[in-house]
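Got a structure here, written out as structure tokens. Questions coming.
Apart from one protein chain that is not included, each protein chain of the complex appears where it belongs.
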Amino acid sequence: MNFEIRIRGQAQAAESGDGVLLEPLAGSECWTLVVAGRTVPVRVREQEGRLLVTIGADRVEVGVRRASASSSRGPSAQNGADRFEVRAPMPGLVVTVPVAAGEPVRAGSVVAIVEAMKMQMEVVSPAAGHVEEIRALPGQEVAGGQVMALIRVPASAPDEGAAR
Amino acid sequence: MNFEIRIRGQAQAAESGDGVLLEPLAGSECWTLVVAGRTVPVRVREQEGRLLVTIGADRVEVGVRRASASSSRGPSAQNGADRFEVRAPMPGLVVTVPVAAGEPVRAGSVVAIVEAMKMQMEVVSPAAGHVEEIRALPGQEVAGGQVMALIRVPASAPDEGAAR
Amino acid sequence: MPLPRRLLVANRGEIAVRILRACRDLGIETVAVHAPVDAGAPHVCLADRALPLPGDSPAEGYLNRAALVEIASRCGAGAIHPGYGFLSENPSFAAACEAAGIAFVGPPASVLRMCGDKAEARAAVEAAGVPVLPGSGPVDDAEVRRAAEAVGFPLLIKAVGGGGGKGIHLVRSPDDLPGALRLARGEAQTAFGDPRVYLERWVERPRHVEVQVLADAHGGVVHLGERACSVQRRHQKLIEEAPAPGVSPRVREALLESAVRVARALRYRNAGTVEFLLDGDAFFFIEVNARLQVEHPVTEMITGTDIVAAQIAVAGGAPVPFSQEDVRPAGWAIECRISAEDPHGGFLPSLGRIDGVIEPQGPGIRVDSGFRTGCVVSRHYDPLLSKVVAWGRDRSEAIARMRRALAEYAISGVDTTIPFHRWAIEQPAFLRGTYDVRFAEDWDGAAPSQEAERLAAVAASAWLRRRAAAQPRDGHGAGPASRWIAVAREEGIR
Partner (left out) sequence: MPLPRRLLVANRGEIAVRILRACRDLGIETVAVHAPVDAGAPHVCLADRALPLPGDSPAEGYLNRAALVEIASRCGAGAIHPGYGFLSENPSFAAACEAAGIAFVGPPASVLRMCGDKAEARAAVEAAGVPVLPGSGPVDDAEVRRAAEAVGFPLLIKAVGGGGGKGIHLVRSPDDLPGALRLARGEAQTAFGDPRVYLERWVERPRHVEVQVLADAHGGVVHLGERACSVQRRHQKLIEEAPAPGVSPRVREALLESAVRVARALRYRNAGTVEFLLDGDAFFFIEVNARLQVEHPVTEMITGTDIVAAQIAVAGGAPVPFSQEDVRPAGWAIECRISAEDPHGGFLPSLGRIDGVIEPQGPGIRVDSGFRTGCVVSRHYDPLLSKVVAWGRDRSEAIARMRRALAEYAISGVDTTIPFHRWAIEQPAFLRGTYDVRFAEDWDGAAPSQEAERLAAVAASAWLRRRAAAQPRDGHGAGPASRWIAVAREEGIR
């Protein structure tokens, strides 16, 4: 099986096979990479079809596709041009949702407050518009990345994606 | 399923269920035993149908039988009264076997020398008699407990078992 | 003065483990308590006895004052150590312990009340002649604007009942005041059960230096030197060291003397930390942390003392077990806090099951961990997993050993702050020892080096090949022994 590997959108020349070893170090994610006699501890985590590779202080996002074609599933593919998904920035407990469906919001308006590990975080609207739908209620637990609200914006939305 | 548990041959009143927990600590053998709120680190290793339980400095051999009867397989069951098995005291490499089949041996005669981790150990005959069979050759690797030779003794052998 | 025969640890995680170790070393029998999700947790396994807390909630049990006192009484514990967080600075818990004849390992209720009321403590310290920052008393929503104008912007909103960086918010302009106030009150309520907040002048680029003190009921006050804690993010400390770099002997002397003065002014008892902000050579008292600090090991490493053991002795009525002359700091120590947070994703909590770990070891390295393979990191608790402390004869040896320890540390299953620390200790400002509280703002997790990208590509393709090769094995690759382990680990989660 062959893979196409991309970093920052650019395909990488996959240095293959010879002299490259990946020795298990700890658990499912930590390895010792041996390249031409050099040893480097790495952590490889699979997440939403990407590989997140941590080396020293650096984290590198590696896009992966099987060379045998298969449908791409970019995270913003389903984002309508005139609608934003407001996602939970971390897993946690919804403390309040100070807006309701139909209400107008500004860019930066607080849509919800989420709490985890005793830290509270404001989840804000990425743009001005109206709340189309609320999908999270106070007291509810949300997963990281879970859609909490949909915001409909008037027109010509910039290609910015949801709040991070 | 019920078990009969024996320590030094004596059946033990198996304190059952309530208030006893065995929490995994490390790997397949190390546990935290919780008995009535007391916590004790234990190591449990299964070996030849027994459980070896290590607690602090102590090792306890626990014999186990399913309460639904099944044939016992005591380690000395096959030992003929007039024949001793000389077993390897540890896994290792056979360095020399200074005796041959048919030769007479005294109690304490060296039957073989085994080496492991740079230590050599003499394996001796437990009794006076004749070598009936040699089952290990120099250069061969043996497992701990493997039979290396059979010694036939004249008569009335004491119930002593093989060399340890 | 006899030590308690038995002590209950009213906490969990690394600090519970730390306290249990001190008790072991003192020959004191230990009782751990645990929420349902913490059965089998490291602090449970290291105690002599382990008892469940009432209720199903992960956190509430550890805050259940009545239940804790009742359990301690029932099992004959003569003392309770609260650790940090949870009930550690709660005056009524301290009072309830004393009322039940149980030694509370911390300051008495009256001192906790004084230190807990940050505004009152400020006033007492100011009266003792130690400089403080301009600030307000507790403010309500109506008067906050006026109080803020009096203190001046930028300012901090801080929890009256607070500590540990929780509930602190920086406000740069009057417009941001209402939103920050709402968040701060919410966090203060959650963390400390007290929504009151006060205001304090914000110094633009101060350094954070604190002094460890130990005080007994006989008027004895000893300091154990200072710690530098300026590597912070959102008012949470990330790296601490002792001694503090870049502090002149004259300023250090004044800080240590002031800390002892503060302890005396507040009639302090047990272990505590007097926190200061340094602005150039000027310094200002900010607060007393009336508990064992997360970062106490750096002080232990340079003084050879056991602060927790001293706490227990003092709580039993003994004098501080060493004199000021006995405290002779040697060498340098640095601590990195390893948290389950994603430094490349805004330090958001990273949750999951830890399925493997290799912890650093060797000369000069101490690790205090509160987790192990099989543990689940949930949103219910503080994300601190462990603390790595490196000691060296001088600062550069301590840094070199920390570099080595961070390179060795491998945690599988959650993101951690390890990459941040690897970055931090290589920065010129850190290496020079001239960093201030804004230091961590320069972290930019989004820019990997070219070399890292090249290696990541190699690692990714090796990983993919490896997985492709492993997949056909499904169903028969793992023998019975392996399967048994997997089951054991799964069950270890609870």
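Think of it as A, B and C in the order they're written, each chain with its own count starting at 1.
Simple rule for what comes next: a residue touches a chain if its C-beta (ideal position, glycine included) is under 8 Å from a C-beta of that chain, and two chains touch if they have at least 3 such contacts.
The model shown is predicted, which means the values in this text are computed figures rather than measured ones.
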Left-out chain, listing which of the shown chains it touches: A, B, C
Selected from B:V35, B:A101 or B:L137 as touching the chain missing from the view: B:V35
For chain C, residues in touch with the removed chain: 17-18, 21-22, 24-27, 46, 297, 300, 304-306, 330-331, 355-356, 358-359, 361-369, 372-373, 392-393, 397, 400-401, 403-404, 407-408, 467, 470, 473-474, 477-478, 480-487, 489-490
Footprint left on chain A by the chain that the document does not show: 21, 23-28, 32, 34, 37-39, 41
Chain B residues that touch the omitted chain in the full complex: 1, 3, 5, 7-8, 12-17, 20-22, 25-31, 33, 35, 40-45, 51, 53-60, 62, 64, 89-93, 95, 110, 113, 115-120, 122, 141, 144, 164
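Definition applied: only the chains that are shown with their structure count from here on.
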Inter-chain centre distance, chain A versus chain C - centres from mean C-alpha coordinates, in Å: 29
Averaged-CA centre spacing for the pair chain B and chain A, given as whole angstrom: 57
Where chain B touches two or more other chains at once, by residue number: none
Touching two or more other chains - residues of chain C: 373
